[in-house]
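The chains shown are only part of the set, and none of them has been moved.
Chain IDs A, B and C follow the sequence of writing; residue 1 opens each chain.
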Amino acid sequence: MIIPKPARLSPEQLAEISAIVEPFGCRIQPIIGAVRNIYAIVGDERDELMTNRLEGLPYIERVDKMQSPYKLMDRRSSLSGNKIKIGNLTIGEDLLVIAGQCTIDPKNPNYFYETAHAVKEAGANSIRGGVWKPRTNPYSFQGDNKSLDILMEAHRRTGLPVDAEVMDEHQLHLAIEAGVHMLQVGARNALNYSLLRAIGGAVASRPSTVVLLKRSIHMGPLNEFISAAEYIAAFGNPNILLCPRGTSPAIDGYRNHPDESITPLLKEKTWAPVVVDPSHSVGKAAYVPACALAAVAYGADGLCIESHISPSKGIGDDPKQALTPEMLAYTIREARQLWAARREARAHAPEGISPAK
Amino acid sequence: MIIPKPARLSPEQLAEISAIVEPFGCRIQPIIGAVRNIYAIVGDERDELMTNRLEGLPYIERVDKMQSPYKLMDRRSSLSGNKIKIGNLTIGEDLLVIAGQCTIDPKNPNYFYETAHAVKEAGANSIRGGVWKPRTNPYSFQGDNKSLDILMEAHRRTGLPVDAEVMDEHQLHLAIEAGVHMLQVGARNALNYSLLRAIGGAVASRPSTVVLLKRSIHMGPLNEFISAAEYIAAFGNPNILLCPRGTSPAIDGYRNHPDESITPLLKEKTWAPVVVDPSHSVGKAAYVPACALAAVAYGADGLCIESHISPSKGIGDDPKQALTPEMLAYTIREARQLWAARREARAHAPEGISPAK
Amino acid sequence: MIIPKPARLSPEQLAEISAIVEPFGCRIQPIIGAVRNIYAIVGDERDELMTNRLEGLPYIERVDKMQSPYKLMDRRSSLSGNKIKIGNLTIGEDLLVIAGQCTIDPKNPNYFYETAHAVKEAGANSIRGGVWKPRTNPYSFQGDNKSLDILMEAHRRTGLPVDAEVMDEHQLHLAIEAGVHMLQVGARNALNYSLLRAIGGAVASRPSTVVLLKRSIHMGPLNEFISAAEYIAAFGNPNILLCPRGTSPAIDGYRNHPDESITPLLKEKTWAPVVVDPSHSVGKAAYVPACALAAVAYGADGLCIESHISPSKGIGDDPKQALTPEMLAYTIREARQLWAARREARAHAPEGISPAK
């Protein structure tokens, strides 16, 4: 749909537009308004190059695109029945909870083993542990390959699947070889398309691997978020969880701007499950339980929560934002109760409420 | 606390600073750091003029203030035991629900009477009805004094207290005279200090009147929000409900940026109850129930929800965002259940979770 | 233009839509696309109520409006030749500079008289002086009626027209009676429609009075800004200057987020002159000159700059952000040179550059 600057386009302008769209298999249909005309593009208007060329014309205000830019992740795509399993849990049957430390301390592996047992005890389905860490300050601790062994050992000790962030192809291949069950793309790399492509391809060779894709740290539009998932799917693996984790700038006093509210909007566009990270959203343990419940109220399918057996001994973000095992158990219990109540209530809800039953 | 630009201040600079702060009854105490010094202001550092003068010095980076700018609304003030009643409900004993139309249609008063009965039936404690409306477009319908009679008639028919927005002193006096029980300050006037002062003074003469203060439409800092309440309290009436209602810019696809997440942050600073407006936050009926539940998850004391007996016949925002009575009843039921569950759970929660029990 | 949620609307849905738009004198014309249809509204689609009713239908994604909501302020309106005069300057013939104190100190009127002489000397066309002040903290100095006499005395001593902010009808009438030449609507009252109406009406009785309308402190859309001006014009006075002054939240380290960049966007929509306030944008004297020049680079017609004969003795914002007379003279000289160079260069610029010659 072309919105021109003048009230109507001249025949010459229309001819110029037609010459642009025809090579893309499209044609133009004017819509005659009382005050001004607009012009429909009939055909597949998704090509960005065609749009850019049209928007480059001095008499065009903007071009509105009507079609989904994500073929595989669209809620109406053939993939929409895709069931994702994490350990014994199929997403949708109960609330998924991923919990564990921001950062594994390679000098003190027992903290992580104890955390792993504690989060299992508290009800988590999967254990997260940061092996490599993106740090603003180049002189801060950046993680250690040895932590990968600690992570896999925690898996062996608890039987739970494990999750780690990868930031480049080298780390990706180490993680895949070690057998990490869930790979996380962090907020700073959410638009690192080279990495997304590599993950899609690498994971395709081990199709049970799941990708937890964090939302970019800026308030990017939802289409951009889902398109990042489309990269991973298009290169071979559709087992993707979308993870809102708060955006920047943080205005109100939290670490980030909480964005669990996008859950219903995502669910209208894509079939992908939504797993909210309240820990990075609010950035302080005291606020995490309330944010986790709000995410469930908005329809989230899962939560990703930082927890540590002894937060003040943690490294990375843990001293600030990790829940104690007791706080985690409380949060999981409350969140699962609310999740079940919401599922029950949605089944009997009046028409027209989002997210739908 | 003065943060200088250079590593340390010279004796001449210190003398200049002392000359500024002494007339305000303060003195300066240097804090010697390994790499740089900072300088504490000992005394009451709240005066903005002193701060501005200090920040005007070319060698000062910034001044951090340590004290509350709101004497009455502060959580630690003598007013913190203030109990606010709306009709039969004392805030804190159950979830407050204010519900009703964005705008009363003076040509069709029966819609409002039917809405009033329906929201009472659905469980609301108070009825809202827009008499006068702030509209972006000067040529849109701006409300009508006749609607004030319709509002009060709805009160007489249902027995419920009623709420209306006032935008200037003239409307304020009409509303007070008519006996409106709750006065609303809208987001566009949230920093209209002349109006806030007038409301504080006028309401003081009828002390049972409650003020519902919406947060400013921009993402203003929380101190600014609470200071706006301080104006009303300082001029005579402390019965104030703080109402987050979404902020601008709206990035993600809602009408505004939902901000119910500020509830725990407000509760750490002020004793004032928090009543969230999910209708203006999300701007579309389908999303209101989820947003309402998220607000309760974050610890809100009440909700302010738009509802209409027949939304498509409404005027103002109602066709888009008003819930049907059936959707409202569903939302209130679910929200009250969650509110009760949260209260119960908070009583047994581990230490350190916000908002506190 | 109606964008539906499904690919196409059913005949029943189309009938329901027609029943909504026909009472507003409109009809629906489907535009058949390859993948989905959209539906043009033929007729005057500006009525918000019609739009709201349409957007309330569960199968409508959104409604795009094509027409200007501001009849008088639109660049193509009959008012677009309106010439605004401030003292001896007709806007457009040279760069307008309004300069003076944030706040007049009623206890020290000589500061203001000296400032008035100094800004005249530095090249300003008009003198600003805050008589009444909106302050976040209710216990801060709020201004004083006596300052109005000081302001008018400064006019008599210098011959320059004077400018003051008014925040309510009482102040408005005092200012009009005293003969203030330019009335300022501050950022906190930029959407206070009762005040805008009152100003439009009051000023209509003294048609040479000019209104300096600040942009709302939130990043409101430009249509909202221009619509606020439309209120003033619709109630009787079209002599309006639009004043970007930085928006909130301030992310980068300034007092606000500088927004002089909207100047070309405003000029595409409205004929109203743009007068940028760099002082509130950046909030610190050191940055004001660069911001002022950037505003001129973007095509601003004028500047509104805080200045004080001795900033550290000022009250209000002056100690932080007021320029010394020497800095002001430097800024005006540089800005006028750039303004003249830009005017000259624009006259010979290649086609298609905004703002146009």
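Before moving on, here are some points about what is shown:
The definition used in the following text is that contacts are C-beta pairs under 8 Å (C-beta built on N, C-alpha and C of every residue); 3 or more make two chains touch, one makes a residue touch a chain.
Just so you know, these numbers come straight off a predicted model, no measurement behind them.
Every protein chain here is a copy of the same sequence, 3 of them drawn, and the whole complex in this file adds up to 4 copies.
Heads up, the rule we're going with is that only the chains that are shown with their structure count from here on.
Copies subunit A and subunit C of the same sequence differ by a rotation of 180 degrees once their CA atoms are superposed, given in steps of 5.
As for how the two copies subunit A and subunit B face one another, over half of their interface residue numbers coincide. Centrality by Cα centroid goes to chain B.
Averaged C-alpha coordinates put the centre of subunit B at 27 Å from the centre of subunit C. Here the spacing of subunit A and subunit C, counted between their Cα centres, is 40 Å.
Taking each chain's centre as the mean of its C-alpha atoms, subunit A lies 32 Å from subunit B. Residue positions 219, 285-286 of subunit B are each in touch with at least two other chains.
For subunit C in complex with subunit B, the touching residues are 20, 46-49, 52-58, 69, 71, 134-142, 167-171, 188-189, 191-195, 197, 216-220, 223-224, 227, 230-231, 234-235, 247-249, 284-286, 311-312, 314-322. Residues 1, 3, 29, 31-36, 38, 40-44, 58, 64, 66-67, 249, 251, 351-352 of subunit A are the ones touching subunit C in the complex. The touching residues of subunit B, counted against subunit A in their complex, run 219, 221-222, 251-254, 257-265, 281-282, 285-287, 289-291, 293-299, 324, 326-327, 330, 334, 337-338, 341-342, 345, 349-350, 352-355.
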